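A protein chain is absent from this complex, but the other protein chains hold their places.
A, B and C label the chains in the order they appear, each numbered from 1.
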Amino acid sequence: DLPFVLIAGPCQMESRSHALETALALKDMCDKEGVGLIYKTSFDKANRTSVAGQRGVGLEAALPVFAEIRESLGIPVLTDVHNAGQCAPVAEAVDVLQIPAFLCRQTDLLLAAGATGRAINVKKGQFLAPWDMVNVAKKIESTGNDRVMLCERGASFGYNTLVTDMRSLPIMARTGCPVVFDATHSVQQPGGQGSSSGGQREFAPVLARAAVSIGVAAVFAEAHENPDCAPSDGPNMIPLAEMPEFIATLAAFDRLSKARPLHSL
Amino acid sequence: DLPFVLIAGPCQMESRSHALETALALKDMCDKEGVGLIYKTSFDKANRTSVAGQRGVGLEAALPVFAEIRESLGIPVLTDVHNAGQCAPVAEAVDVLQIPAFLCRQTDLLLAAGATGRAINVKKGQFLAPWDMVNVAKKIESTGNDRVMLCERGASFGYNTLVTDMRSLPIMARTGCPVVFDATHSVQQPGGQGSSSGGQREFAPVLARAAVSIGVAAVFAEAHENPDCAPSDGPNMIPLAEMPEFIATLAAFDRLSKARPLHSL
Amino acid sequence: DLPFVLIAGPCQMESRSHALETALALKDMCDKEGVGLIYKTSFDKANRTSVAGQRGVGLEAALPVFAEIRESLGIPVLTDVHNAGQCAPVAEAVDVLQIPAFLCRQTDLLLAAGATGRAINVKKGQFLAPWDMVNVAKKIESTGNDRVMLCERGASFGYNTLVTDMRSLPIMARTGCPVVFDATHSVQQPGGQGSSSGGQREFAPVLARAAVSIGVAAVFAEAHENPDCAPSDGPNMIPLAEMPEFIATLAAFDRLSKARPLHSL
Partner (left out) sequence: DLPFVLIAGPCQMESRSHALETALALKDMCDKEGVGLIYKTSFDKANRTSVAGQRGVGLEAALPVFAEIRESLGIPVLTDVHNAGQCAPVAEAVDVLQIPAFLCRQTDLLLAAGATGRAINVKKGQFLAPWDMVNVAKKIESTGNDRVMLCERGASFGYNTLVTDMRSLPIMARTGCPVVFDATHSVQQPGGQGSSSGGQREFAPVLARAAVSIGVAAVFAEAHENPDCAPSDGPNMIPLAEMPEFIATLAAFDRLSKARPLHSL
């Protein structure tokens, strides 16, 4: 089995310079551990808890920055799309299209994303069982695109709380799709601060090392130099300064896990 | 407090004649009990479990039928919208726009729906706490449209199962918005049949009378002359033949409930 | 179907005089509405959140008071038992033995309770599905005692939260046992105050009228003249002053529900 890849970056693109600096910083950290990096950032936060939440720089401003990160820095880029019309233009500028969890059953979006031929990372809905993701993968694969990744990011557990069922990783792997573990959204507390979501960033490394020990293709983790001042997802992002240890630890567990793979289940 | 209204119809529009016949049949039943009817049917099932699931007649075919039901039969019509672009054209032909549960936090959709000035029925996401719906209402109200209804349709409870927390009705009522109880989707078993959802239609009348006893502005219930042959949501739709008793019972409980309202909570 | 019975009283016996006064007050209220009363109070709170929680007057002090309430006041009495050895002596003094929810699968306790021949009210464990209660009933019935009542009191829903699935009432009724709805423990927030449980007493009447509308044999509700000063379960007990309206409302819904029974499911 191949080593895990890190999908990381700030929740939303804040500016060109912030994007480039964060991408370079993460690239350096990953290089030191021999870990592959896919840079993640959003051009639009389309489902904020509150209408007052900051949404991001928007598609037009973001596309040239995505292109610059890919071409000048040589770092592959992932971003999320929110409607069918965005898929084709965004696919021009990035390597991986991501389907948000709330939208993981929207057929038109899945088909449009699939039709671009790009790799697709689908977040599992908080309302879905892991065995139901096979239907989601099949929707995308019906376009002839089989580059589908399935991503665990927590399941609804009572109100304002998510729980990560680690069994979902081997269950989703039965589809044959690479499985991604989203360490920072799995510790979100949806709506937990009234007009914004809370989070428990201290548990992101806990769940990430558990997932890597079980065996995943990639870990997704949002990171920011100053999460408490970030425009979104601050409570669950990992401070950039803690990322070197985060990456090194996961790399160590990943090596052990790949040397002792679980039997397929 | 006003008597409850029934929002009912087949899950998806199957044909013009089927739509008109069902609307007339339901109208007759409601008239006999003095219950107001809003006819509900979908032109597109945009988030079927499987890509092979039948999606419906589509927007263009449906709009004239919606108009005919409103104008010729005098029955107000509700249908659901799935992206911002659909809101304006659909609002021309119907009285109430409905926001699907999975999409209840998609800001652009909520704003576009609000901007039509039509009444909006928002289904509470299976992943949301009832107190989080105030943020959803505020998104719509930010357009200057305060005709917002909030609809309970079950919360995620483990895998492939929903549970109805009846406390959500008075909690959502605190917003001042009329509260709707969706009796047939609350008994859905999402993904419960592998490549389609299951349902427990026998419990729809159970939950509906509980909700009406607590006090709601409207009950939503999908109905079909032969649910087991319906193209979608068969397992949870109520057979048309059982609707007269369903309506009569709810009307009786509604009268008692409105005579003995709960203190606001 | 018979009218519902009210099982009510303070969470724990505080003194002989408090017990007699509360029993008389509740009896008066029930008589006014033609509702039967079973007086409930505990001699021991055996599973308090914290070791510092007050446990009650104990078995020896309570038994003569139970006897006095039954014999002098003519009110049937229910209390809960916590181990097999308590069943026989307690059965001498009360009409109904109650099995606490946490203990609803303890075979020896169920068998000892059953062997007394008394009616047994078993609370459904917060960790049990309603269809699993048939196994609990069968354990008791294996003693030759078929006077078993099954009681809904909420199911675990994430942390520190219970949810009432109203489907559990008709599901448990399939066993043929009378079904009881516990309105005040269903709104408990277990462990929700750190070293004691919280509660939402304002929702007890909400859930109770929903349950009665569906149809139950009895409603269970703890009541106290000053819940905020009660030694246990204060946050979820109903103030005695609110009980007359509570009882009158439930009686009205019960009459309607018994006149329009749900088909058995």
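Just so we're on the same page, contacts are C-beta pairs under 8 Å (C-beta built on N, C-alpha and C of every residue); 3 or more make two chains touch, one makes a residue touch a chain.
Because the structure is a prediction, the values reported are computed rather than measured.
Colleague: If you put the missing chain back into the full complex, which of the shown chains would it touch?
Modeller: A, B, C
Colleague: For the full complex, which residue in C:46, C:63 or C:88 touches the chain that was left out?
Modeller: Residue touching the absent chain, from the options given: C:46.
Colleague: Write down which of C:103, C:149, C:208 or C:223 is the residue touching the left-out chain.
Modeller: Per the contact definition at the top, the residue touching the missing chain is C:103.
Colleague: Considering the complete complex, identify which of A:2, A:52, A:206 or A:241 is in touch with the unshown chain.
Modeller: Residue touching the chain left out of view: A:206.
Colleague: From the list A:68, A:165 or A:225, which touches the chain that is not on show?
Modeller: A:165
Colleague: Take the complete complex as the reference. Which residues in chain A touch the chain that isn't displayed?
Modeller: Touch set of chain A with respect to the missing chain: 155, 157, 163-167, 169-170, 187, 200, 202-203, 205-207, 209-214, 249, 252-253, 256-257, 260, 262, 265.
Colleague: Please output the residues of chain B touching the missing chain, sorted low to high.
Modeller: 157-159, 161, 163
Colleague: Extract the touching residues of chain C with respect to the undisplayed chain.
Modeller: Touch with the absent chain occurs at residues 46-51, 55, 82-84, 102-103, 105-108, 111, 125-129, 131-132, 135, 138-139, 142, 155-156, 159-160, 190-191, 195.
To be clear about the criterion, only the chains that are shown with their structure count from here on.
Colleague: Name the most central chain, where centre means the mean of Cα atoms.
Modeller: Looking at where each chain's C-alpha mean falls, the closest to the middle is B.
Colleague: Rounded to a whole Å, what is the gap between the Cα centroids of chain B and chain C?
Modeller: Comparing mean C-alpha positions, chain C is 36 Å from chain B.
Colleague: Can you compute the centre-to-centre distance for chain A and chain C, using the mean CA position of each chain? Integer Å is fine.
Modeller: Their C-alpha centroids are separated by 48 Å.
Colleague: Using mean C-alpha positions as chain centres, tell me how far chain A is from chain B in Å, no decimals.
Modeller: 33
Colleague: Quick one: which residues in chain C touch 2 or more of the other chains?
Modeller: Chain C, residues with two or more chain partners: 157, 163.
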